[in-house]
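Only one protein chain is missing from this complex, and each of the others stays in its spot.
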Amino acid sequence: MLVVEYLSAGYKKKQVLNEVSLNFPEGEFTTLMGANGCGKTTLLHAISGLLPVQSGHVQLNDEPLLKLSRKEVAKRLALLPQVATSPAGLTARELIMQGRFPWQSWWRQWSDQDEKAVNEAVEVTGVSDYLDTPLEQLSGGQRQRCWIAMTLAQDSPVLLLDEPTTYLDVAHQAELMNLISSLKSKGKTIIAVLHDLNQAATYSDRLVMMKAGQVYCEGEVETVFTKDNLQQVFGLDAHIVRDPHNDNPIALPVVDANVSVNKQSDIQSAKKLEGELRV
Amino acid sequence: MMMEVHSPSYITQRLSLSRLSGAFVLCVVLLLASFVHLSVGAKSLDWMTIWHALTAYDPSDLDQAIVRESRQARLLVALMVGAALALAGVIMQAISSNPLADPGLLGINSGAAFFVVASLLFLPSLSHHYLPVFAFLGATFAALLVMALSGSQQNSERLILAGVAITALFASMTAILLLIDQQGLDKLRHWLTGAIGASDLKKLEWVYPYLLGAVLYSFVLVRSLNAFHLGERVAASLGVNVMLLKLSGLVLVVILSGSVVAVAGPIGFVGLVVPHMARLLIRNGYVWLFVYSLLLGALLLVLSDIAARMILRPYEINTGIVTAFVGAPVFIALVLGKMR
Partner (left out) sequence: MKAVLFSPRPLRLGFSSKVNFHARASDLFWLMFFIAMLVFLFLWSAATGSYQLSVWDSWSIVFDPASMPDRLVQVIWEFRLPRMFAAALCGAALAIAGVVLQSITRNALASPGLIGVEAGASATMLVFVVILPSVIPIVFLPVTAMLGGFIVATFIWVLSSAAGYSPVRLVLVGVGITSMLSAFTEMLITYGDIELVESALMWLGGSLYQTSWQQVYVMVFWLVIPGTLIWLSFRQLNLLVLGDKVAFSKGVDNRKTVPFLLFLSVALTSASVATAGTLTFVGLIAPHIARRFCSNRHGALIPLSALIGACLVVLGDTLGRSAFAPLQLPAGLVLVLVGAPYFIILMGRLKR
């Protein structure tokens, strides 16, 4: 279990996180949600140590994470930051192999365990077909799979994913979300930042809604993903409906009354108007 | 990089009276600085002598002769050079959308300098009237190289590093020429660090038609530049021919800094510093930015030239060295303040 207690963090001029306390149960998929600038990415970065923490602590299975060395943290916690770059000349395999960095040292180069972890990551993410292809020749979805494989090769119990589906088209997004939620069966604890409300509600076990650097509400999807909470956190007026296939909650933004969305009704009202004019 | 918030132009137009008075104050300061400039030097002169030399010149008075024969010329050169460099800087920062652009940093000055040195060494019989032409050629060549190196995306860091590489290239080639021709080194080493001297008045005569033309043409571009400031796409959708604008800007920069190099050698950092000083006073609107930059550029160079003659009296430091010592810290402060 990953525990965050009274965590405050931020940048020089402005504090972004204000005494956030949260529990992330083991083997569950938790999504951080909130409007732009609410501190969800900052929270992810603070947990991973990327951003120095002002106060508070982070514990993984009663072990204080912030006191460990970088490599020790990386063995326990793998962060996939938002990456836009793909370095030229690197093949998928070479990228994934670099995920083994925390387990290697100057005197310990490449071991059988490293080999095993990489093979497993390749198998889970299904990238074996293009292992020796340079990254720049792959599609966006394939490349993102490689980055996830690299994060998996790190072999850490906790995965932190920062908007993993950004820059992908709809089909690849769905494919990738299926892959990520399948990682739960490998016993991984997954913490992700997602922008798409319905992806978050569909794939995660728990939701954390953040507002102005604090946790507004958290818990199971069913209890948190409500009309009221969406209104409060995003300022969004939405209906909650059910997915006809699996009964998951889905948010549909309310359309303003004076927008004519239905062409049929447009024609009807036009006819009606015409009739009135005749009379 | 921070985007500044600009007030709409109808507000700024109403405020043009205060801008006019600001420009007037600057003119007065410039005038005072010019007087100081005339009075200092190997021999200090009092202000009455200068006043007489300017209004009722008596050639038999030796002090007045110094003013009229040598110092006045030097002052004129400093004024022209400063104004031209500042204008080149504003235009360069505008068309590259890069607050760190400067003809010196981007290698344009050193390209011009290399061509001038090469022409002096290889074609010694050529009339000196052609020097500015060689300077333009070198400046154009360097500018094209920097653009080719820095790529199309707007990346300050890459542009500056491309400039550094180009500067290194031309500086080394100049050094090779000077190593081959040892007498050339002795003759040219003052000029190569950006020197202003009285003898340069003659050189000013070769370049002033170009300079005048460039200043006038830059005011023609003002409206397009105002639109361009909102972004390349916005400008294009407002009907600005962006390609033509960038090309014109580049030609102006080449002419302005090429002329300066032909007269006074490569003087750096004026083009970087002055536009930022002007922007402290003028938030937007290129007409006034140009006016203020011209005045401030002239002022900065006159002051630098005074400092160059005062610091190590009776020796003189080259003005280009003084501007580097003033400008580099400003550059660093800009980097530390703006880049993340």
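A and B label the chains in the order they appear, each numbered from 1.
The rule is simple: a contact is a pair of C-beta atoms (placed from the backbone, for glycine too) under 8 Å apart; a residue touches a chain by one contact, two chains touch by 3 or more.
Remember, it's a predicted structure, so these values are computed and weren't measured experimentally.
Student: Considering the entire complex, write down the shown chains that touch the omitted one.
Tutor: For the complete complex, the undisplayed chain touches A, B.
Student: Who touches the missing chain here, B:29, B:65, B:133 or B:328?
Tutor: Checking each option in B:29, B:65, B:133 or B:328, the one touching the absent chain turns out to be B:328.
Student: Considering the complete complex, identify which of A:16, A:80, A:121 or A:152 is in touch with the unshown chain.
Tutor: A:80
Student: Where the complex has a chain not shown, which of B:108, B:145 or B:221 is the residue touching it?
Tutor: Of these options, the touching residue for the absent chain is B:145.
Student: Which subunit B residues would touch the chain omitted from the figure, given the whole complex?
Tutor: 100, 105, 145, 148-149, 151-152, 156-158, 160-162, 164-165, 168-169, 172-173, 175-176, 179-180, 182, 185-186, 189-190, 192-193, 268-269, 315, 317-318, 320-321, 324-325, 328-329, 331-332, 335-336, 339-340
Student: Which residue numbers on subunit A touch the omitted chain?
Tutor: Counting only subunit A, the missing chain is touched by 12, 48-50, 69-71, 73-75, 78-81, 83, 85, 87-91, 93-95, 97-99, 101-102, 104, 106, 108-112, 131-134, 154, 160.
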